[in-house]
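Note that this complex is displayed minus one protein chain, with the remaining chains in position.
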Amino acid sequence: MSDVTVSQTQQALKKSKLQIALRKPGFVIGAIIIGLSAMLAIAPGVFAPYDPNLISYLEVKQPPSWAHPFGTDMLGRDSLSRVIWAYTVNMQMAILATVFAMSFGVFVGALVGYYRGIADQIFGRLVDAIITFPFLVLVIAVVAVLGPGLVNMYIAISVVGWVYYARLTRAEVIAQMGNDYASAGVVMGYSDRRIIFRHLLPNAITPVIVYWMTDMALAILLGSSLGYLGLGAQPPQAEWGVLIAEGRNFITTAWWLSLMPGIAIVITGLGFSLIGDGLADLLRPRT
Amino acid sequence: MIEQKLLEIENLSTTFSRGGMALPAVRDVSFSVGKGEVLGLVGESGSGKSVTLRSVLGLSKRYGDVTGSVKWCGTDISGFSERKMRQVRGCEIAMIFQEPMTSLNPLLTVGLQITETLSAHTKLNGAERRKRAIEMLDMVGIPSAAERLGDYPHQFSGGMRQRVMIAIALAAHPKLLLADEPTTALDVTIQAQILDLIMLLAKEMDMGVVLVTHDLGVVAQTCRNVAVMYAGRIVEQGAVRQVLKSPHHPYTVGLMRSVPQDVPPRTQLYSVPGTPPSLENLPAGCAFAPRCQNTSSNCKIERPMLVNTDAGRKLACFNPVQALQGELA
Partner (left out) sequence: MTSTVMEIKDLALEFKVSRSIVDVIRRRPGKVVRALNGVSLHMEKGETLGVVGESGCGKSTLARCIVRLYEPNRGKIKFRNQDIFAADFRNDRSYNKRVQMMFQDPYSSLNPRMTAGQIITEALSVHEMRPPAEIPARMAELLDLVRLSQDAAEKLPHEFSGGQRQRIAIARALAVEPEVLIADELVSALDVSVQAQVVNLLLELQERLNLTIMFVAHDLRLVRHVSNRVAVIYLGRIVEIGDSESLFSNPAHPYSQALLSAAPSVDPDDTSGAIRLEGELPSPLNVPPGCAFHVRCPYKTENCTRDIPVLRLIENMGEVACHNAEEIAKNA
């Protein structure tokens, strides 16, 4: 009978991790924001009231109203529909601008962290060189070489961004190697590949994933900035940075044009950050 | 005339709570310490021995619920405010911790850390404080004490750091020293030096000592009285010689016999089966019953109280172990 109670408490303990995360209002709000954003990104046509590219010279620069909650732009297009259609591009940025950087960075970071030696020395110098430049300036330099456009922008952000993942992973892997389970793997005669990817990485990955969430928010910001500067998405593509840029000339007469996409950026960014915080608790192994 | 006890603790209980569950870390602990007396508090990890010490000093209040009375020189200090408590701590009761590495402030020189205590608890002026600090370091056996006042903790080895801790603790001439596993992190040859030092100081300054340890050898060699704790309660208490030579509680017996001393080499050691219960899941009756070989039917239902037996000894067991002489040391 006592065995039953023991297993019940353990059940309770296992469950409580998710419960603790769900009890944090931040995590719940973040999850809701990102869930809704994902829906908008996947099926913007379902939610947008108008065609985002439908030009109507009769309804130019109308302030927010019931018919057009976010107003209309200088070509009479519905701002709400354009902000919603922009979700596809901007959420895509969050993923495409980070996922390659993360995979490559984690891979390199794990290897240099595990093997150290000369490769690690070179890596260290490389990191020093890259992080002394402001991120945005470096990305702009790469885009300038490759030429503007979304794909080139993803390449530029990935080329610079992997370094941050690699640095973080390297530090975590080195910290994990201080644990005897890593030594035990060597003594057991396991291959380096198994020790790195089966033992060290699963324990080192939590802060990387948390950082990834923040980085997705940053990627949206960065992508919009480049769109604003004309280096990322190109008009008439609906993209928040592009939308803000379009509204720039009318900021005193049609403030909603720049404000609404700005709010979308802030809310989505907040969503990723909140999820990141909650994940940190959820993924931490118990000891 | 009855000698006034320094510290008298009655029915001290400390309860922590975690995730809505109440964890009874210490339950109904009572003991007293007189001048120059060294009391050992023995138990395994999680038995509540360290929490008991912290509760005495009011350090557990912030994290849990403490009840019972703690009398210091006849005055109940359990209800003292944090400010009044601070006067008692350090000045009259001092405490040293297990980890000499982390209980010193790494950014302050050792001299400063001693004089800090002195300025908080004495009326000495700067020059006198310095003189006293050198005296203290000298007393705890740190060579060329005057020159080392300006050194930082990392410049001392583990044993030397523990000496510095003791010097800081004793700087204000406390009447009672609470020592929480002071030698566990140290090597045996250094442990012997530190224990000798504590014993010597207790004798010279007529200071009471409560020594928390898991090492029965340390208790046997240094303490006059001993209390054995299991799962938050004292299960056996009395003079060291009596308790260790003829333990009555099956747990004490188990602890004594697990020590590989005077047993034929490479034979099976006596071992207590199972593991200590978790505080979340304490058995209904005697907490030791699931691991005990002397259980009767009432052990699982009813909890034995700690009662006086012979010659000032106390025991909490329905089926005490009687004759073991000859088998034990």
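Points worth noting:
Just so it is clear, A and B label the chains in written order, and each chain counts residues from 1 on its own.
One rule holds in what follows: contacts are C-beta pairs under 8 Å (C-beta built on N, C-alpha and C of every residue); 3 or more make two chains touch, one makes a residue touch a chain.
Worth saying up front: this structure is predicted, and the values here are computed from it rather than measured.
Considering the whole complex, the hidden chain is in touch with A, B.
Only one of B:Asp76, B:Glu128, B:Glu147 or B:Asp187 touches the absent chain when the whole complex is considered: B:Asp187. The hidden chain makes contact, of the residues B:Gln4, B:Ser17, B:Asn105 or B:Gln261, with B:Gln261.
Contact with the omitted chain, checked across B:Ile77, B:Met139, B:Leu244 or B:Cys299, is made by B:Leu244. Residues of chain A in contact with the chain left out of this view: 10, 178-181, 183-184, 186-191, 194, 198-199, 202-203, 285-287. Chain B residues in contact with the hidden partner, per the touch definition given at the top, are 44-45, 157-160, 187-193, 195-196, 214-218, 220-222, 240-241, 244-245, 254-256, 258-261, 263, 265-266, 268-273, 275-276, 329.
Everything that follows uses one rule, which is that only the chains that are shown with their structure count from here on.
Between chain A and chain B the centroid-to-centroid distance comes to 52 Å (mean Cα coordinates, whole Å).
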